[in-house]
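Here is the structure we will look at, set down as structure tokens.
One protein chain omitted, others in place.
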Amino acid sequence: MNDTKSKLLAYVAFAVLYLVVVPLVFSGSPYALGVFSMSAALSVIALGVWVTFTIGRINLGQAAFALIGGFVAAICITRLGLSFWIALPVAGLVSAGVGVLLGLGILRLRGVYFAMITISLSEAVRLAILNGGSLTGGATGITGIPVPGELSLFGLVLIPDFASVNTHRAFYFLSAFLLLASILLVWRLMASRLGRVFASLQQGQELSQSLGINITKYRLIAFSVSCFLGGIGGAFFAAMQQSIYPGSFVVADSISFTLYCFLGGLAYVAGPIVGAFLLTIAFQLLHEFQQYQQLVYALLMIGIMMWLPNGLLSLRLPTFGGRGSASREVTRNEA
Amino acid sequence: MKPDRNSTPSLLDVKGLTRRFGGLVAVNDVSFSVKPGEIFTVIGPNGAGKSTMFKLIGAFIRPTSGDVVFEGKSLVGLAPHQAAARGVVRTFQETTIYREMTTMETVRTAFHLQCRATSLGAFFNTRQARADEAEANRAAEEILELLQLQHVRHEQAKNLPHGYLRALGIAMALAARPKLLMLDEPFAGMNPEETDAAVQMVRRIRDQGITVMLVEHDMHAVMRISDRIAVLNFGRKIAEGTPQEIQNDQNVIDAYLGQEDEELGI
Partner (left out) sequence: MEQALVNGLVLGMNYALIALGLTMIFSLMNVLNFAHGQMYVLGGFITYYVCTSLGLPYFVAILASIAGLAVVGLVFELFLFRPVLQRSAREESSMLLAAGTATLLESLILLFFGEKQRGIPPVVSGVFEVGGAFIPASRALVFVIALASIIAFMLFMRYTRPGRALRAIAQDREVTALQGVNIQRYSALGFMIGAGLAGLAGSLLITVLSVNSGMGTSISVKAFIMVMLGGAGVIPGAIIGAFVLGLAEAFGYAFIPSSMTYLIIFVGLIVFLIIRPQGVMGKPWG
């Protein structure tokens, strides 16, 4: 229980820092707030990838679900005239729904097979959107998406029209809310019986079946949560950029999300968030290196695998997940 | 303790069970019944089809023909987790464990079937979910005590000394609250003292009201522990009966026991 308390404390501290301190410090810099908002959105998406890791699947298809979320939101807003506040959950749910449908088939695949099929999925969705005709706008995507409007309930204004306030700050707070809510969601999931079941799927599917665990159901739950987070992140991205293209999320992004998880550390819920913030912010600071971003990402991926297989957080908490990759080793033939 | 074979309805009826792998008939038209509260053992030479029989009963693989009837209902066509939910649970080899879970976590995971809260309820930590957790903790402690695993409760399975792994496997199976527990070679690799302890253990499990099916090569233990024995050879059942009957069965002696007189200890 003590462990839970200290984690809760860390969460509250982070929330205060993120909701109060950061916006105060950077209130004069819309640019910095934008970077934070983007990091938060990428964290939400990467958190989804992390959830699929917990059931022992390497998900390289998250770009597909971010794209689906982004386009569903954009279509809801521009084509159907819906409010952003409806489009956002719809985007998440549609992504999750597509995830369930696809997952019914592809979640039976494991290891490299799952990685290969999800990579193909990233490509397939991009192509589908490219061929979406006037609905998706083809190669030019959907642009000129209006910023989120007012959200009111029985005449009570809950959220003001983004256009009427400091838009950058409004997006910042929206992203902060989404991030904090996503962390809470995943954290609760992992702390409950479901988290244990997910871990059991990663470590021995057949054994879990023999103990009466409906592996299909729990794999689907994990995957749909992952896709939901991808869709929400994508929808936020579309709203903030006010545009979305088939090229907004591609295979390379799917791989980056995985990199975020590894950089932070696969054993920690905070892992993908640390990874996403660190890399996104680092590249904003190192402007002149922008053209070498690919190269740096590549060296990072290789470097992590060579020297820091359990991620940055394992440095701070050496007792938490065990040290050295041997502690999480699985046998070669398990897949 | 001995069940009256004529009056009690059987718990498990295996009827004409057959399973082919390509040209090989691993289990060939096998029928038998297991009564509630029995310890029923399947013996036979290597490759006779014993493990395949367990997989068929546990619904891990489907029979080519024949039926498995448990408490009057067929298990054929169910998913393994559904068979487990009906009360048919099997143990695995020692290497099949949740490597990174502690003993306690493993047993609590295995308590899955006893959890009454829905997935959504577990997520929102409803009153039912909290009650489940408390009950899981209590039951897990009980099982750990029964199997003398208390002092390794916070040890990750992959770090457990070899001797504990089999107990962990049984602990998992017990946590699923089986009506029929299937143990595949539970005494393999044990020295006589360990086997004695394990035999006592299996008896205690049976005394809790759990029917036990065994596959075992240690004839000495088999003859001591079993209420009834079925003998498989090349997928076919060649004999069934009490240990006494099996030891005197000419078919069995010819096909199997004859070669293993020393092991038999007779």
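The letters A and B name the chains in turn, as written, and every chain counts its residues from 1.
Quick note on the criterion: a residue touches a chain if its C-beta (ideal position, glycine included) is under 8 Å from a C-beta of that chain, and two chains touch if they have at least 3 such contacts.
Fair warning: this is a prediction, and the values are worked out from it, not measured in the lab.
For the omitted chain, the shown partners it touches in the full complex are A. Across A:Val112, A:Val157 or A:Ala181, the residue that sits in touch with the chain not pictured is A:Val112. Shown as candidates are A:Leu19, A:Leu93 or A:Ala124; the residue that touches the absent chain is A:Ala124.
Of the residues in chain A, those that touch the hidden partner chain are 53, 58, 102, 104-106, 108-113, 115-117, 119-121, 123-124, 127-128, 130-131, 251-252, 255, 258-259, 262, 266, 292, 294-295, 297-302, 304-306, 309, 324-326, 328-332, 335.
One rule holds for everything that comes next: only the chains that are shown with their structure count from here on.
Inter-chain spacing, taken between the CA centroids of chain A and chain B, is 43 Å. Chain B meets chain A in the complex at residues 58, 60, 79-81, 84-85, 89-90, 92, 96-101, 105, 108-110, 112-113, 115, 117, 119, 122-125, 129, 132-133, 172-173, 175-176. Residue ranges of chain A in contact with chain B, taken from their complex: 188-189, 192-194, 196-197, 199-200, 203-204, 206-218, 221, 327-328, 330.
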